[in-house]
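Yeah, one chain of the complex is gone here, protein chain that is, but the others are all in their spots.
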Amino acid sequence: MQVSNLLIEGVNLMLLGMGSVFIFLTVLVLAMSGVSYLAKTLFKDDPREKLASEMTLSPSANEGDEIIAVISAAISRYRAK
Amino acid sequence: MQVSNLLIEGVNLMLLGMGSVFIFLTVLVLAMSGVSYLAKTLFKDDPREKLASEMTLSPSANEGDEIIAVISAAISRYRAK
Amino acid sequence: MQVSNLLIEGVNLMLLGMGSVFIFLTVLVLAMSGVSYLAKTLFKDDPREKLASEMTLSPSANEGDEIIAVISAAISRYRAK
Amino acid sequence: MGGAEALWHSMGIANMTWGQLLMMLVGCLLIYLAVAKKFEPLLLLPIGFGAILSNIPEAGIAEAGGLLYYVYSAGIETGIFPLLIFMGVGALTDFSALIAMPSTLFLGAAAQFGIFATLLGALTLNFIPGFNFSLADASAIAIIGGADGPTAIFLASRLAPDLLGAIAVAAYSYMALVPIIQPPIMRLLTTEKERNIVMSQLRPVSRLEKILFPFTVLLLCILFLPSAAPLIGMLMFGNILKEVGVVDRLSRAAQNEIINIVTIFLGLAVGSKLSADKFLTLDTLGILALGAVAFCIGTAAGVLMGKVMCKLTGGKVNPLIGAAGVSAVPMAARVVNKVGLESNHHNFLLMHAMGPNVAGVIGSAVAAGVLLALVGH
Amino acid sequence: MGGAEALWHSMGIANMTWGQLLMMLVGCLLIYLAVAKKFEPLLLLPIGFGAILSNIPEAGIAEAGGLLYYVYSAGIETGIFPLLIFMGVGALTDFSALIAMPSTLFLGAAAQFGIFATLLGALTLNFIPGFNFSLADASAIAIIGGADGPTAIFLASRLAPDLLGAIAVAAYSYMALVPIIQPPIMRLLTTEKERNIVMSQLRPVSRLEKILFPFTVLLLCILFLPSAAPLIGMLMFGNILKEVGVVDRLSRAAQNEIINIVTIFLGLAVGSKLSADKFLTLDTLGILALGAVAFCIGTAAGVLMGKVMCKLTGGKVNPLIGAAGVSAVPMAARVVNKVGLESNHHNFLLMHAMGPNVAGVIGSAVAAGVLLALVGH
Partner (left out) sequence: MGGAEALWHSMGIANMTWGQLLMMLVGCLLIYLAVAKKFEPLLLLPIGFGAILSNIPEAGIAEAGGLLYYVYSAGIETGIFPLLIFMGVGALTDFSALIAMPSTLFLGAAAQFGIFATLLGALTLNFIPGFNFSLADASAIAIIGGADGPTAIFLASRLAPDLLGAIAVAAYSYMALVPIIQPPIMRLLTTEKERNIVMSQLRPVSRLEKILFPFTVLLLCILFLPSAAPLIGMLMFGNILKEVGVVDRLSRAAQNEIINIVTIFLGLAVGSKLSADKFLTLDTLGILALGAVAFCIGTAAGVLMGKVMCKLTGGKVNPLIGAAGVSAVPMAARVVNKVGLESNHHNFLLMHAMGPNVAGVIGSAVAAGVLLALVGH
């Protein structure tokens, strides 16, 4: 292909590319605003409290620790008898 | 193969399978009892103490830490001179 | 190949091998001495201090921690206003 | 401008099929269950996400040259991932409860009845037009009743790779549903008096016994059931790393780095089998139905064997702990503990239920070995 | 003694070519920049060392059967390594700033102009005799302007494997040079008054929004740009692992073990492409020149879009944060903060710059997807 033809393809690609990027991110801006609006109206609680409760919740995901804690508790109650 | 033949094979498999599982685990029960008996008669020490000593022993497996400790001790004695 | 021929090859290999090892490590001794000399003359600071400064420097390599610290500082200053 | 057209033709909205859309929604459902309901999140989240990724039109993430294709080929087709998970499970499991009370192995054996009943069930489904399960297919489906994810994936990768997605999803989903499926069955089959039985404290187990245990299991496996040796061998290898106490570095690697890394990729790779053409079939409905039945039968068989042991020991065994024999470690043992506490607020059955619980893992590996030996070519 | 002769003929000093020597020096330079100047040391150090290892004569470390050959084939050729890095980046990234202020996505979009300007630049170079970049080559080179290493490596491995070494080195080098390249451009294009603008504090973001964000991005990617799905999918998968809070084990594995291990091997494997015959060409000079231009244009486009947003919002947006739109996380955001502080000692722009900064990552992944869709066979 000739360089000039390549360049025309390049300009084409540039327009399509920048266009796509802007359209995609514009749609994303709209979508995010919609999602945030939904999240706020559906769950009207204070997001900060939410964050705090998350912190205390998340460790419980560690199943290994949980089961150890449960077992330890069980053993200590046994012994306490 | 016909479904009925398959089913006969399936029943065969079921009997063999459950039989094998039960025999295997029964043999395992016997073997475990034997091993526990052996372990107890050959080594009559209190298992709890054993467990405790294990706890203090196991860290020494971490060779890296050990060598660092040894080196640190060596250096500090050198300096103390 | 006959065993005796193999043995001659082996002796050859031994001489070459031990020779190579000694020559290589001798050159390395010389090179290390040169490098140490260079390092000392070019940078005349106390190596102990260097070591100490390294200790305080290295944590900054952990980019994640650094950015978190920076962000935390930024937030706390914002709030302090 | 041909470019704009090409771009349009590459878009998902221009290419998506209903099947792909549905499978992505299935993926979202799995993620929802994992996150909001905490149903086996470590597995269901990656599986769900893998399902979404592999059904994106034109992206080819699960097709030759795509990430999930490589992961599936290297980890699942070879059987490597489930075996590494087993090594990690071994390194995380304390077999003390089982060693202290070997008779609980019978509970772990009885609960495997769920497997073989499901096998018959799968074959019986062939009477319905549209179902056409071979003996290998039925065996792979049956192992869902073993309530052990890695075993199910290992066996399915060997006997029925096409059904692997549905089998893995069924296995993990029902494992997650244990707290909902089991209690009614347990209450139905036991009397209030039985549920009230307080079991005597387990004897302490010496370190030597803990070290000898994996070797004992492995020895029997070698002698009587070598086809189960990959699974049981890696499980016991992990346990030896943990118990010997001289290779803490390796034990920690098996318990953390290896199992965590493998779990992510195992989940994604299993999810990559949730493609519309493989999953949205009558077979899947059959598998999901059979899986539910399998869990119920396994639980019932375990509890009934618990009642037998209760009788034989003159009332020293609480039949509830039989329900833990299905595996689903440690969920099933916790369910037993919870149901036990409902009847007697001071009766902690957790430790006693751990025995049949880990026995169930060995039991389903043994059952998998039998099926491999008899059905695997 | 034929042995001594054979030994001599195996020696490096008897076999080294000028090209190999030069490339080893390039490797040393990269290591020096990484260690002494702290220029992206996590990548440039392994890349530099890989360059040295792969140019050792007679050792064949980067040839068939050598370590780096295996690592390159398994990790880069397949695209696995950059995707795993993206998973790790997702698990390490907090998108809160972007969620709180979605309009910063426009800054991330504008900065991608650097990519497409470079594309034209690469094609224009073809007028100079000696240059012969195809559209695929030019696209792979252009992505340097995206200021995102893994994206550049992923795209180059797909579109122009022969140029991968030069492209990766250029991408990471200029990312490291961000603190030097950007400030003059930022100062040139903004007035003192603009740089003084204090932005209002970002609103807090709820956990639910954080969880929904990756799904939103992925959904749009599926609908409109599936060719970007591998990159964006893994980025968002990592972020989901982080945000859901129920799979901490997996999140930690993605943030630490996996990304650290992959970084070592990615670096070494990229370095193995710095062989004399592939790197010491006119093409490399062109790529290095284009890379510098790309960063300048990207920065300028970001700042100019910042000025537009400043106008449109009646002066609520400090145009400096537009410079962070090029990606180069978190370096570019820190540069913005620093330049902002020069004008106003109490104006911390870091949090506001994090929005366009992570938007830039998404933006360059989108640009990569467009290029893949249109140029990739």
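Order of writing sets the labels: A, B, C, D and E. Residues in every chain begin at 1.
One rule holds for everything that comes next: contacts are C-beta pairs under 8 Å (C-beta built on N, C-alpha and C of every residue); 3 or more make two chains touch, one makes a residue touch a chain.
A quick note: this is a predicted structure, and the numbers were derived from the prediction, not measured.
Enquirer: Out of all the chains shown, which come into contact with the hidden one?
Expert: Listed by label, the shown chains it touches are B, C, D, E.
Enquirer: May I ask which residue of D:29, D:120 or D:373 touches the chain that does not appear here?
Expert: Going through D:29, D:120 or D:373 one by one, D:373 is the residue touching the chain not shown.
Enquirer: If the hidden chain were put back, which of E:26, E:52, E:254 or E:280 would touch it?
Expert: Only one listed residue reaches the unshown chain, and that is E:52.
Enquirer: Of E:70, E:131 or E:215, which sits in contact with the chain we cannot see?
Expert: Among E:70, E:131 or E:215, only E:70 touches the chain that is not shown.
Enquirer: Touch as defined at the start, partner being the missing chain; which of D:83, D:98, D:274 or D:321 qualifies?
Expert: Reading the full complex, the residue touching the unseen chain is D:83.
Enquirer: Extract the touching residues of chain B with respect to the undisplayed chain.
Expert: Counting only chain B, the missing chain is touched by 12-13, 16, 20, 61, 63-64, 67, 70-71, 74-75, 77-78.
Enquirer: Tell me where the left-out chain touches chain C, residue by residue.
Expert: Per the touch rule, chain C residues meeting the hidden chain are 3, 6-7, 9-11, 13-14, 16-18, 20-29, 31-33, 35-36, 39-40, 43, 47-48, 50-51, 54, 57-59, 61-62.
Enquirer: Could I get the residues of chain E that touch the absent chain, sorted low to high?
Expert: 3, 6-7, 10-13, 15-16, 24, 28, 31, 34-35, 38, 41-42, 45-46, 49, 52-53, 56-59, 61, 65-67, 70, 256-257, 260-261, 263-264, 268
By our rule, only the chains that are shown with their structure count from here on.
Enquirer: Return the chains shared as contacts by chain C and chain E, ordered by label.
Expert: Touches both chain C and chain E: nothing.
Enquirer: From chain B, how many touching-chain steps at minimum until you land on chain E?
Expert: Contact-graph shortest path, chain B to chain E, evaluates to 2.
Enquirer: In terms of residue numbering, is the interface formed by chain D and chain E classified as same (over half shared) or different (under half shared)?
Expert: Chain D vs chain E: different; shared/all numbers falls short of half.
Enquirer: Which chain lies the greatest distance away from chain E when centres are computed from Cα atoms alone?
Expert: Between chain E and the rest, the longest centre separation is with B.
Enquirer: With residue numbers as the basis of comparison, which of the pairs A-E, B-D or A-D duplicates the interface of C-E in over half of its contact pairs?
Expert: A-D
Enquirer: Can you give the whole-Å distance between the Cα centres of chain A and chain E?
Expert: Whole-Å distance between the two chain centres: 22.
Enquirer: Would you please write down the residue numbers of chain C that are in contact with two or more other chains?
Expert: Residues: none.
Enquirer: List, in ascending order, every residue of chain E touching at least 2 other chains.
Expert: Residue numbers touching two or more other chains: 224-225, 246-247, 249, 370, 374.
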